[in-house]
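A single protein chain has been omitted; all remaining protein chains appear in their positions.
First chain written, first letter: the chains are A, B, C, D and E, and each begins at residue 1.
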Amino acid sequence: MSNKLKLGIPKGSLQDATIALFEHAGWRIYASGRSYFPTIDDAEIECMLVRAQEMARYVEHGALDAGLTGNDWVLENQSDVERITSLTYSKQSRTRVKWVLAVPEDSPFEKPEDLAGKTIATELVEFTKRYFAAKNIPVKVEFSWGATEVKPPTLADAIVEVTETGSSLRANRLRIIETLMESETQFIANKAAWADPWKRSKIETLSMMLNGAMDAQIQVGLMLNVRKADLDKVIGVLPALNSPTISHLQDPDWVALNTILDNSLVRDVIPKLKAAGGAGIVEYPLSKVVL
Amino acid sequence: MSNKLKLGIPKGSLQDATIALFEHAGWRIYASGRSYFPTIDDAEIECMLVRAQEMARYVEHGALDAGLTGNDWVLENQSDVERITSLTYSKQSRTRVKWVLAVPEDSPFEKPEDLAGKTIATELVEFTKRYFAAKNIPVKVEFSWGATEVKPPTLADAIVEVTETGSSLRANRLRIIETLMESETQFIANKAAWADPWKRSKIETLSMMLNGAMDAQIQVGLMLNVRKADLDKVIGVLPALNSPTISHLQDPDWVALNTILDNSLVRDVIPKLKAAGGAGIVEYPLSKVVL
Amino acid sequence: MSNKLKLGIPKGSLQDATIALFEHAGWRIYASGRSYFPTIDDAEIECMLVRAQEMARYVEHGALDAGLTGNDWVLENQSDVERITSLTYSKQSRTRVKWVLAVPEDSPFEKPEDLAGKTIATELVEFTKRYFAAKNIPVKVEFSWGATEVKPPTLADAIVEVTETGSSLRANRLRIIETLMESETQFIANKAAWADPWKRSKIETLSMMLNGAMDAQIQVGLMLNVRKADLDKVIGVLPALNSPTISHLQDPDWVALNTILDNSLVRDVIPKLKAAGGAGIVEYPLSKVVL
Amino acid sequence: MSNKLKLGIPKGSLQDATIALFEHAGWRIYASGRSYFPTIDDAEIECMLVRAQEMARYVEHGALDAGLTGNDWVLENQSDVERITSLTYSKQSRTRVKWVLAVPEDSPFEKPEDLAGKTIATELVEFTKRYFAAKNIPVKVEFSWGATEVKPPTLADAIVEVTETGSSLRANRLRIIETLMESETQFIANKAAWADPWKRSKIETLSMMLNGAMDAQIQVGLMLNVRKADLDKVIGVLPALNSPTISHLQDPDWVALNTILDNSLVRDVIPKLKAAGGAGIVEYPLSKVVL
Amino acid sequence: MSNKLKLGIPKGSLQDATIALFEHAGWRIYASGRSYFPTIDDAEIECMLVRAQEMARYVEHGALDAGLTGNDWVLENQSDVERITSLTYSKQSRTRVKWVLAVPEDSPFEKPEDLAGKTIATELVEFTKRYFAAKNIPVKVEFSWGATEVKPPTLADAIVEVTETGSSLRANRLRIIETLMESETQFIANKAAWADPWKRSKIETLSMMLNGAMDAQIQVGLMLNVRKADLDKVIGVLPALNSPTISHLQDPDWVALNTILDNSLVRDVIPKLKAAGGAGIVEYPLSKVVL
Partner (left out) sequence: MSNKLKLGIPKGSLQDATIALFEHAGWRIYASGRSYFPTIDDAEIECMLVRAQEMARYVEHGALDAGLTGNDWVLENQSDVERITSLTYSKQSRTRVKWVLAVPEDSPFEKPEDLAGKTIATELVEFTKRYFAAKNIPVKVEFSWGATEVKPPTLADAIVEVTETGSSLRANRLRIIETLMESETQFIANKAAWADPWKRSKIETLSMMLNGAMDAQIQVGLMLNVRKADLDKVIGVLPALNSPTISHLQDPDWVALNTILDNSLVRDVIPKLKAAGGAGIVEYPLSKVVL
C-alpha cells in the first residue's frame, strides 16, 4: 500500500466546509449521502469520513496517514501525532473556537476553585479532568451526550463547553468564568507516515494547496493605473506587507499596479487609492495565493 | 414543589413519536425548535427534553420524577429506577430493537469467544464490557461517537450496535454473530417519586392513557348486523379474546355486533364475517381503548 | 344572480385553517397558488380570497354576500354588517386574540393616560384613535406596515398590537399595560343578503355545518359497557351537560353507553369511568356534532 | 412458487395513491426511494413497481399475476387480461380521465375527418392509429415523449392527450374536438393466475378489501337519536339506498339510528334530519365499508 | 453617539439583495431570522431592518441617519431627505419599476379622466390622491392591503400598482392606461446627518463602494494579446468609453490589452476582436470597479 495516502475527512459540522476547501485547493471529493468512503479525483489518496472526536485516535494508530480535526480533540485524546498546519476555516467564521467553563448567570460561582465538590457536564471529559486535577480542585466530571448548555442548574452545576461567540451560552443564561482552551482545525499526520518520504511530500503538497486556497478566500487582486508622479503616494496607501507588481504601459507617463490585498481592507484602501490619484481601479477575485 | 411532576421526554429520534403519543393520550406538548423545556397543557406536569442515553441517570438522581427511555440505556447506566410500563412505539415500527455483536461478513469470527484480544467499537461501552467480562473474554471496548457500522475492519474488529431490521448492517457487509439484548421504550420513575401517593397516581394516570392511546393505534372498531340464526357462526369467526357487544335491533330477527379487533387481523376477518352472514360491515378508527 | 352566494375567504394566515374547516364541514375549496377565485364544489357558492383587513368593507358594500374575518377588523372599519356566528379556530389554538397597548419594559408608562403626547404605532389606526379619543388622551397614531413590536423605543413610544400568548411581546422586551379588545373570527353577512330568504337559508346551513365541524374537532365519542348495578355511579362521573345514550344489550345485566365528551376532559374522565366500573371503554373520533 | 402472488404496483403518478389505498385496505407497502421491489407485510404477496404503460404487457405474459393500471394502457397494448374491478381513485379526484383529440383554438379543424393527411402527436400511438384506421382517415401518428400539449401548431397539427379537467389544454390554447376514450384504474389479472384457485381467492380478497377501503373514503357514519313519533319523518330524509340500523334505548320513547351516508350528501342531509326531529346528531369517520 | 452611523436596511423583498450588495461592497451583515437589528462587521455602523414603505419617514425624523428605499416611498411620504445615489439592483433585474394606472381589459376606460367618480385601489394612497388632484379628476382612492391586481372590476374600478414587466397585470386581464411614476432604489440620508462631516464621509464611502460593487456585477475584465500591426483595428472594435491599458510584452511585436467591458456587450465584442486579430482572449470576473 505504498504510494497511497489514507486521509481522514471530518464527518459532521466541518464536513461540507472541508470538502469545499479541498475543491478550492484542487481536489474534488464526492461524498454520497450514505457512504463513509468518499471518492476523490486523485488515485494517490483514499478518503474516509471520521468523526472529529475520533480522528486523532485513528491517525495516531496509523489506520489513517493524515486527517483534519480540531486541536481540542487532539488534546482530549492526548494523541501523539505530527501537526502539519492550522487551517482556520470554521462553519461560520474564521475565528477560533474556545472551550469555556460556564455557570448559571445567577450562581455564586466566580472562579474554577468555587466548583470544588460540584458536578461538571462536558463532552471533553478527559481534558476537563486533567485541567481540574492540575489545579487540585476536586470535581465530578460527567460525559454529556449533547445539549450541554441547558443542563445547569438542574442537571449539572457547571459545564465545559465549546463556543464561538458566546451567544448560545447567553441565551441559556450562563456566565463564562474561565477559558480553558482555544482551538482551531489542525491538519495532522501519523508519525510513521510523516517519516515516509513519498507520504511526507504528498502531505506537504496538500498543505501548500490548502493554504493557498484558504488565503485566496480572504484576499483579492487589485489592479490600477497610476501617473508616475503619483506612484509613491499611491504605494504609500497600500499595506506594507506585499509590494505591488509595477509594469510599464504604452503611455510612458503611466504605470500599472497589480497587487493582492486582504479582503477586509478593501473598503478602506480603495477610497484612499482614488484620493491619491489611482485610476481605473479594478478588484478581481482570486482562487489561490502562494507567495 | 409537591403536586408537580417533572417528566423527561426523550430528545432526538424518539422525540416526535413521543410527543405524538402524548397528544393521542390527551396531553399536548409544545416543543419549540430551540428550547429544551417544552410546555404542556397540564399545570401539574413540567417537561424537559433529555437524551435517551442520559434519561435513566437523571431519573435515578431525582432531577426528574419520571421519563421515557430505552431499556438499553437503563441497563447501560445500571440505574436504580422503577419500571412502570413498556411502550412499544418506535419510529418505524412496533418491533423491539436489538443490540447485536457484528463482524465483517468475510471475517473468521463466528462466536463471541473468537474476539478475545480484539477491539470492539460501540456506544454501549459499559454494558458491552460487562457482557464480555461475564463470559471471561478479554476484549478492548472503545466508545464510538457514531457511524459505528462502518468501522470494521479498518477502525475496529467488531461492533456492538443497535438494529431493527439488520438492513444497515447488511449494507455495510457485516454479519451478526450474537444478540446481546432486546430493548424497547420504558416509562420509568424515580423510586422516591413512586413512593409519593400524588406522584404515583399521576404517573399511573399517564401510564393508563398512554397505553390506551397506543392500543387504539393498532386496533379498530367493527360494527355489523347479523341475523340471529347466523350469530354463532359469526362470533366463531371473531378472535376469542374480546367478546363483542351484542345489541337488539328494532327488527327482532337481527342483532347488531360491535367489537374491537387488531388492525392486522381485519383483512382476514372481514371476508370471513361476510361469508358467515355478516351484513353492513363497517370498520371505524379508534382513539383510545381501555378494556 | 339569485341563488348564488358570494363568499369571502380570508387570504393569509387564516386561509389554510378556513379551507380545512370548510372541508370538515362538507365543502371542498380548491385554492390554486395564484388565483384569488378558488373553486368550490357547490354550484350555489362563488368564492373569493380577500384580506381579513378588507373583508368587512366589501361585505358591507355588497361586493360579497358573506365572509369570514376577525371581529377586530369589523370594528376597525366600523362596518355595518350582520354577525352570524363566532368561529374560534385560529392558526395555533382556539383562544381569542387580544389587541393590547404595550410599552418598553423599562419605560415609565403604566397606564394609557401616561402616553399623552406620545407616538403609537399600530395596524389598527382608526380603532386606536377612537379608543384614545374616548378617553380624551391626545396621542399621535401612526400606521405600521409590519414588525410593529420592534419599533419601541426607537421608532415609536408605544404600540397597539395583536397577541395570542404575549410571547412575541416579551421577546421584544415590551410590557402590556392595557387590553383594548378581544377578537375572534366572525362569520358576517351583508344586510341585504341576510334579508333575502334564499341567501339567508344558505348562510344558515353554512353556519350550522361549520359549527358542527368545529365542535367535532374538540369533542370525541365514548362507548363503554356498564353493569346495570354500576350505571348510576358511571353516569355520575360524566359531565352533566349531555346525557349519554343508553341501550340494552343481549346480556340483560349490562347496558351500553354512548356519549360525546370534550376532548380536554377525556384524560380525567376515563380513569374515573374505569374506577366506577366501566368496561370496554373505547374513544372514537367525530367528524360533526349537531346536538 | 405456488401460494405467492406477484403483484404489480403502478410506478409514477399513481404510486403514492395506490400505496395509500393498500394501507387503508390493510396491507402496508414499503417503497424505499430507489428499489423497484417494495416490501409488503403479507408473506403471500411479492410486489414490483412497474410503469402503468407496461403493466398490462407483463400481466398478460405472466411475469406478474395481477396489477393495477389504467384501462387506457390495457387498450393501447391490446392485452388479453382478466379485468377484476375498477378502482376510481386518481391523484386529484375520483373522476375518470379522458383521452381527447385536441387542436389549436384558432385552427380550422372541427372533427376527426378534418385531420386527414395531418400529423398527430400522442403517447397512445397504437390506440390512436386504430381509431383513425377504423374511420378510414389517413393520418401520421408520432410518438410524443412528453409535453404533448405544447406541440401544436409548431411540432404537430393535433394531439391525442389525457385530461381530467381540460385546464392544461385550455392553458395551451387547445380545443377538444372529440373524446376517444374514458379511462379509469383497473385491477387486472393474468388469465392463468385467475384460473388458479389459490391465486383467484387471494385476488378476490384484495379486491374486496380495496373496494371496502375506497368506499369508506367517500362515506361516513351517522348516529342520531329520534323520538319514536318522529321516526318515519327522519327515515324519509335519509337516502333510500341503505336502511339504517335502529336500536332500542333505555328511554322507551326514543330509538337510536346508525347509518352510513355518502360524504357528499351530509351537508344537505344533516340540516333536514335536525328539522325532522333528529337529536344528538353525530358524524364519524369510517375505515372500511363492506355491505 | 457620534462616530456611529444608524443605517436602515429594507426589510422584505429587497432585503436579501441589499445584504448581498453590501457583502460585495465589503460589509458583511448578519441578519438572523428573527431579529430586526442585524449585526455588521463595522463598529461604526448600526443596522436596523425597516420596511421600505416606512424608511423615508424614519430617515427624515432622524431615527436613522441613512437608509435604502424606493423612490416611490420617498414620494408617497413626501419626506424631506437627502438623496445620495440611485442603486438599480432589484430582485429580478436592473430595470426600474413603474407605478401604473390599470383598468380591466374590457372596460371602457382609456385615460385617467375617464375614472372621474370611480374607486381606485392602491398601496400608494397619498401619491395617487395628489396625482388625480393635480389633474382635477375627482376619484375615491382606497388603501389596498395587497393583491391589488385582482380587485378590478369586483372590488375596485381601477388600480395604481407597481410592475416590472407587466406580466402580473396581463395575467389578471388588466390594461395599463397611464404610467404615473418610475422608481428605483435610493440611498437616502437625513439632512442633519449629511451636514455632519464624519457621517457624510462615512456615507460617501458607503456610496462609492456600493456603486463599485454594483458596477462590477455588470462588467467583466478582458485581456488579449495583439500584434502591434493590428492594434488600431482591435481598439476600433472596443466601445469608445474606456480606453484599454496597453502594456509591452517581451516579444516586441506584440502588446497586451487589458480592459473592462459591459457584460452585455461581450457576446458581440469577442467575435469581432478575434476577427480583428486578437489572440489569447480571456474574460475574467470583477469584484469592484472604481474608475
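Note that in this section contacts are C-beta pairs under 8 Å (C-beta built on N, C-alpha and C of every residue); 3 or more make two chains touch, one makes a residue touch a chain.
Keep in mind that this is a model prediction, so the values were computed, not measured.
Peer 1: Specify the shown partners of the omitted chain in the complete complex.
Peer 2: A, D, E
Peer 1: Return the single residue from E:A192, E:A229 or E:V282 that touches the missing chain.
Peer 2: Spelled out, the listed residue whose C-beta touches the missing chain is E:V282.
Peer 1: Kindly note down the residues of chain E that lie in touch with the hidden chain.
Peer 2: Residues 220, 223, 225, 247-251, 256, 263-264, 266-267, 270-271, 274, 279-285 of chain E touch the chain absent from view.
Peer 1: Write the list of chain D residues that the hidden chain touches.
Peer 2: Residues 11, 34, 36-37, 48-51, 53-54, 58, 63, 144-147, 150, 154-155, 171 of chain D touch the chain absent from view.
Peer 1: Which chain A residues touch the hidden chain?
Peer 2: Where chain A meets the chain not shown: residues 25-27, 41, 205, 208-209, 212, 216, 221, 242, 245-248, 255, 258, 260, 284-291.
The criterion applied here is as follows: only the chains that are shown with their structure count from here on.
Peer 1: Return the chains shared as contacts by chain C and chain D, ordered by label.
Peer 2: For chain C paired with chain D, the chains in contact with each are B, in label order.
Peer 1: Going by the contact rule set out at the top, which chains touch both chain A and chain E?
Peer 2: none
Peer 1: Rotating chain B so that its CA atoms sit on those of chain D: what angle is that, to a multiple of 5 degrees?
Peer 2: So the angle, rounded to a multiple of 5, is 120 degrees.
Peer 1: Could you grab the centroid distance between chain A and chain B? Build each centroid from C-alpha atoms only and quote it in angstrom.
Peer 2: Centre separation, chain A to chain B: 43 Å.
Peer 1: Where does chain B touch two or more other chains at once, residue-wise?
Peer 2: 247-248, 284-285, in rising order.
Peer 1: Which pairs of chains touch each other?
Peer 2: Chain pairs that touch: A-B, A-E, B-C, B-D, C-D, C-E.
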